[in-house]
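A single protein chain has been omitted from the complex, and every remaining protein chain is retained in its original position.
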Amino acid sequence: MAVRVQEADFDLSAEINAFRAGRPEIGAVAAFVGLVRDVNLGSTVSGLTLEHYPAMTQKALLGIVAEAEQRWEIIDALVIHRVGRLQPMDQIVLVAVASAHRGEAFHACEFIMDYLKTQAPFWKQEQTPEGARWVEAKESDNGAAARWENLLTTNKHE
Amino acid sequence: MAVRVQEADFDLSAEINAFRAGRPEIGAVAAFVGLVRDVNLGSTVSGLTLEHYPAMTQKALLGIVAEAEQRWEIIDALVIHRVGRLQPMDQIVLVAVASAHRGEAFHACEFIMDYLKTQAPFWKQEQTPEGARWVEAKESDNGAAARWENLLTTNKHE
Amino acid sequence: MSVTVLYFARLREALGVAQELIALPAHPANVAGLLDQLRARGGEWQTALASTQPYRVAVNQDMAEITTPLHDGDEVAIFPPVTGG
Partner (left out) sequence: MSVTVLYFARLREALGVAQELIALPAHPANVAGLLDQLRARGGEWQTALASTQPYRVAVNQDMAEITTPLHDGDEVAIFPPVTGG
């Protein structure tokens, strides 16, 4: 597994191809890409600054991926999260999970995203016509992460 | 929305970039790529031939995507399915769904894959050391598709 | 009236035919009637199309039921459960 925090953009094909190179046991890759939207809560967003807590970010992401590996039979997982200044339509985050079968890849990928949203120390500041504002955490993100808490490990090879 | 059935391979970045070009309202893209594994049911698989029912394939895929669009607030969806001869590690299928928020993109993407697995007229024949064999449908695939049947439409903007 | 019948994958190989034109009685026809007529050929037809076998039928490129009606010129496809993706 690999987690990276970087200012640079990433290329989806290049990342996924490198990730699955030489591993013909992979039958499924589920991937998620988060993107900068140009509107949020009714305001035009002209750009985003992503702050993070460098000493903790990598550790938090590795912990989330390790937890996913415990819950599902996955072959590999990759997380890339960008920091710094971003524009609308820019890629923010990539989560990719490889497994033999699709159910595990989908669930682990969604799990990692849900936990990243509540556990990984990143903060977004939006530039709007009314000035810069820190994005508020969404209650729905806590709900999305919490629904995994009481879930028994799903069946392997579902 | 777009669905394509083709012999040619596809490039993930090129497809996703074309798909979301000029649409800054997209905040989330969930993607799934299915790949040819080199083992199945204990046998080495040296290659795969994908047969389909040309007159029906496009129609079936469009129907599945239209159903997903009814259930979730998605911005766009793309399905590419390859046919013909494939080798281990080759890409077979891409399902990508774009939406404002991640929950909808994840659920619609998994829904489309689950239905594709039981409703779209494709058949795999594997080449193994014991000869060519038609892949048997998996009971688990029926289960995966059936679990959406009784599901109320999930909350928008979950 | 007649319908075009297509066979795919394992069924195409087992039955040795990919496509044929089949004349049906003029009275109200449906998928069940067509299947009866095909099974009446005996041999592999009877075996492969037995109602206990897990094949699927599409009429005019839509998944169909045993009760789906058939009309002159319809395209009927008979195939094993799908295995794409």
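So that you can tell them apart, the chains are marked A, B and C in the order they are listed, and the count of residues begins at 1 in each.
In the analysis below, a contact is a pair of C-beta atoms (placed from the backbone, for glycine too) under 8 Å apart; a residue touches a chain by one contact, two chains touch by 3 or more.
What you are looking at is a predicted structure, and each value in this text was computed from that prediction instead of being measured.
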Among the chains presented, those that the missing one touches: A
Sole contact to the chain not displayed, among A:3, A:16, A:75 or A:113: A:113
Touch list for chain A against the chain that is not drawn: 34, 50-53, 55-56, 59-60, 81, 92-93, 113, 116-125, 134-137
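Assume only the chains that are shown with their structure count from here on.
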Two chains sharing the most contacts, counting C-beta pairs only: A-B
Interchain centroid distance [CA atoms averaged], chain B/chain C, Å: 26
Separation of mean Cα positions, chain B and chain A [Å, integer]: 21
Distance from the mean Cα position of chain C to that of chain A, given in whole angstrom: 47
Overlap residues in chain B, where contacts from two or more other chains coincide: 34, 113
Per-residue overlap in chain C, given as positions that touch at least 2 other chains: 85
